[in-house]
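In this view, the complex is presented without one of its protein chains, the others remaining in place.
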Amino acid sequence: MKKEFLMGSETIVKGAIAAGAQMMTGYPITPTTEIMEHWAEEAAKNPALKFLQTEDEMSAGFAMIGAILAGVKAFTASAGPGNVLMQDAFSMAENMRLPTVAFIGQRGGPSTGTVIYSQQELNLTCFGGNGEGLRIVYSTAGGQELYDYAIKAFNTAWKYRFPTFVLTDGYQNKTQSSVEIYQPQEKQVEIVSPTPYLLNPQKQEGTFTHIRNTYNLEQELADVLIDYKKHFTEITPEILEFEDYHTLDAEIVIFAHGIVAAAAKLAVDSLRNEGKKVGLFRPITLNPFPKESAINAVTNKKGILITESSLGQFERMVKSNIYPANTPIFTLKKPAVGIMPEEIIEKINQIFSEKGNNA
Amino acid sequence: MPETALPKSWNKESKPHKFCPGCGQALALKILGQAIDELDIQKKMIYATDIGCSLLSWSMFNVDTIQTHHGRTLPLSVGFKKAKPEAIVVSFTGDGGGYAIGAQHLLNTAMRNDPITVILINNANYAMTGGQLAPTTLLNQKTTTAPKGRELAQGKPFKGPEMLAQITSEDAHIARGISTNYQQLLEMYKKAISNQIEGRGFSFVEVIAMCPVNWHTDAQQSLDFAEIEMAKIYPIGELKCPQK
Partner (left out) sequence: MPTKIILAGEGGQGVQTVAKIIAVTAQRSGKNSSYLPAFGVEQRGGVSLAYLQISSKPITYPRFAKADMVVAFCDRAIPAIKDFLSKDTLFIYDNSVIKNKSLEKIKNLINNYLAMPALALAKEKLSSKVANVVLLGGIIAHLKEIDYQEFEKTLLEEFADKIIKKPEIKDLNLGALKAGIEIAEKFNKEETPFSGIEATEIKTNFSKEKISWQRFPEYCKGCGLCIVRCPTKALQFSRDSGFLGNPMPIVTIEKCIGCGNCMQICPDGAIKVEKST
């Protein structure tokens, strides 16, 4: 086992290389620029790794798609306004079931906002574009997970052929920490091989592939989407991931995702030390959402606390998934601001003393 | 069945194609089919097409094809070429895709001398959406969004090849042809694609094309507008030809 002291962005690049990524496209934007820089450095050393710094995020998204059509494991990284522009390409990837992989470092919004941190790109990443949100989104909590889920994202994308995202933020990307770097085979993780969409040497002689995103008739498009949705639903049980931390005997269950879940975990530990029965439910896949497990986690509880660095994007997602559970819901929401374990502890204590306000 | 007059590389399943009667873009694609045949590259190339009337060509050829989003055909092509340098990449777009919504991509692709071939249709309007003002609309030419005709305040007709000739390296191939001159356009296409095959870099052919439906012209008027009015503003010829 090899432990390295790495910045989050560097961990992501090492994970991508371990997953067999061959090409990155991108346009610099804080807090994901270092992903590009580390990749560019690796590509300068290894001619098998390709790199394209494009003129903007639309170009980065579509150049990634071009490379994927050629059968190359390509990825990109972006944030905030860059993520907005890239929805153009992700929408096409959704339409054509292309295995795009994108690392989204959430920063404050709307607009240029702030440059390091938020949890405000949940809606955009899970449901952006003019489509149905047939995307797979992992929300990581920093450190080791950036390596693990970088590997997983490429495998998921190329196995199931839905656009796949790893949702991080500037705290995660910029923090330096100790990470275990391993080869996927050491952990019995099999790497899924890419296959080209165009100029595929395996295809039957004399046949040609025509891929389009425009349909003529309403029903023609509907049939395609219904079929995609069916596949998405079928594979959902294989993809769903969540972390259940002491919810079984908990009276109050905290709902948090990403790095906020790491703060919530500290809060749970501290509260448990005081004998307070608190648990944490953390969806790792935000899309698809671990609905059944979330419902189980909230059933017969005294209350739920939903906390996030946004004004309710995660809250809406949780509520729609646990409906019609009638457990009282409390919230701690801070747009584009980090949430400290102490704040969560305070909020939980308020709820226990029945001073907390219902959301 | 008698032998057809279609290029060998045209996909017969999708014919008759869906372009309007008298469409210059369809004609430009017929000549492109001939160029593909003569260069014998059907199985070594991909064809990437934009949105706008160009989307109607998504199944035009018996060539592996990708239809992209509006203006994004060039970045996709550049990404494909980077990933698979041995493939021949031909990108097809209109004057909206190349000179307006995707202008930044054309500019940067040309500037980087990316080794792809771009064919851009100039029909002086946005045809798919019913004839709106385009960067290439002539002064005084009426469109649905310039009902009194284009005024200088709406900008001068945009000269793409002239701009690209200024910003590209000496290895780039830049030309303007017209879909009504079969032999000349065929040669331009072949030279442009050869520029890519021979590894020199970026190649670009703008093609002046008739749009009778949106111009509201009959056959003779269409030819006159393209060959006389448009050619006056947009001179036909090679602006950069490293093969000379």
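For clarity, chains are labelled A and B in written order, and residue numbers in each chain start from 1.
Following the convention adopted for this analysis, a residue touches a chain if its C-beta (ideal position, glycine included) is under 8 Å from a C-beta of that chain, and two chains touch if they have at least 3 such contacts.
As the structure is a computational prediction, the values presented were derived from the model and not from experiment.
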Key: Among B:Cys53, B:Leu133 or B:Ile236, residue touching the chain not depicted   = B:Cys53
Query = Quick one: which of B:Leu39, B:Ala103, B:Met163 or B:Leu223 touches the chain that's been left out?
reply = B:Leu223
Query = Mind pulling the chain B residues that touch the left-out chain?
reply = 2-7, 10, 15-27, 30, 53, 55-56, 127-128, 130, 179-180, 182, 212-214, 218-220, 222-223
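Here is the rule we go by: only the chains that are shown with their structure count from here on.
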Note = In their shared complex, chain B is touched by residues of chain A numbered 22-23, 25, 50, 52, 54-56, 58-72, 74, 88-89, 91-92, 196-199, 208-214
Ask   = Across the complex, what residues on chain B touch chain A?
value = 11, 44, 46, 48, 51, 55, 58-59, 61-69, 71-72, 74-84, 87, 104-105, 107-108
